[in-house]
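Then we have subunit A:
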Amino acid sequence: MTNNQNARTSPAPATLPVMDGEAINRALRRIAHEIIERNPELASVILAGIPSRGVEIARRIAGIIESLGKSPIETGVIDVSMHRDDVGKRAELPRVRASWLPLPLENKTVIIVDDVFFTGRTARAAMDAISSFGRPARIQLAALIDRGHRELPIRVDYVGKNLPTAAGERVRLRLENVDGEPDAVWLIKEENA
Partner candidate 1 sequence: MNTVIRNGRIIDPANERDEVADLAIVDGRIANLPALRTPQSAIDEIDATGLIVCPGLIDLHVHLREPGFGWKETIESGARAAAAGGFTTIVCMPNTSPVADSPSTIAWIKDRAAEVACVNVLPTGTISKALMGEELAPLGSLAQAGVVAITDDGRCVQNNELMRRAVEYARMVGLPVFDHCQDYNLVGAGVVHEGYWSTLLGLPGWPSAGEEAIVMRNVLLAELCDHHIHCQHISAAGSVRILREAQARGVKISGEVCPHHIALTDDAIQNFDTNFKMNPPLRAKEDVAALLEGIADGTLAILASDHAPHAKFEKEVEFDAAPFGIVGLETELALFLDLLVHKNKTIDLPRLVEMFTVNPARLLQIDAGTLSPKRTADVTLIDPELEWTFEASASQSISRNTPFDGWKLKGRAVRTIVGGRTVWAL
Partner candidate 2 sequence: MTEPGKSETRWQRKDLLGIRELSAEEVTFILDTADAFKEVGTREIKKVPALRGKTLVNFFVEPSTRTRTSFEIAAIRLSADVINISATSSSLTKGETLKDTAKILEANHADIIVLRHGSSGAPQFLAERLRSSIINAGDGAHEHPTQALLDLYTIRERKGAVAGLHVVIIGDILFSRVARSNIFGLLKLGARVTLVGPSTLVPREFEKLGVTVSYDIDEVLPTADVVNLLRIQHERQRKEYFPGVGEYIRLFGLTKDRAKLLKPDCLIMHPGPINRGVEIDSELADGAQSVILDQVTNGLAIRMAVLYLCGGIATP
């Protein structure tokens, strides 16, 4: 994949722990605080999670905001499958989930919530999907991890953790309520043959 100068010889894929449950929790709290800071009118904010983990992360951020004494914040689900730009290029298709947003969107701030921000294509599809529900005042983007490698002019407004990665590396994220495993983030370095 890359023709790096270093001919490294480590045999097995290395799995590096990046965040544990506590670190994830701290990152989400920071995102929650930033959302509160930048949105004085919290009642007009909708957290729209991208299935499956984005929905869980949105739910948790909403919970944190509420626990800080703020009024309950609205959440929604925005599935991007029908809005992706690679339809017809995949050998198999995952399950599409129904989207749901509190309507109307006019004068609202919709914050797209994703687990790992990568190329930006998912965020683009999410923006497209949201606009089919109406015309919000603004759309913002939150992600637990920003691993870089954007392919579109999109940036994350609320980042839990910046995690610079190489092209051959993968980010593995597990959330208790979604995956049935303890919260954790790993960086997996795949050594190519």
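The candidates came about this way: all candidates are chains of the complex that A comes from, given by their letters.
Just so we're on the same page, a residue touches a chain if its C-beta (ideal position, glycine included) is under 8 Å from a C-beta of that chain, and two chains touch if they have at least 3 such contacts; residues count from 1.
Values in this document were obtained by computation on a predicted structure and should not be read as measured data.
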{"item": "Direct contact with subunit A in this complex, candidates 1 or 2", "value": "2"}
{"item": "Candidate 2-touching residues of subunit A, taken from the complex the two chains share", "value": "51-52, 55, 79, 81-84, 87-100, 128-129, 131-134, 178-179"}
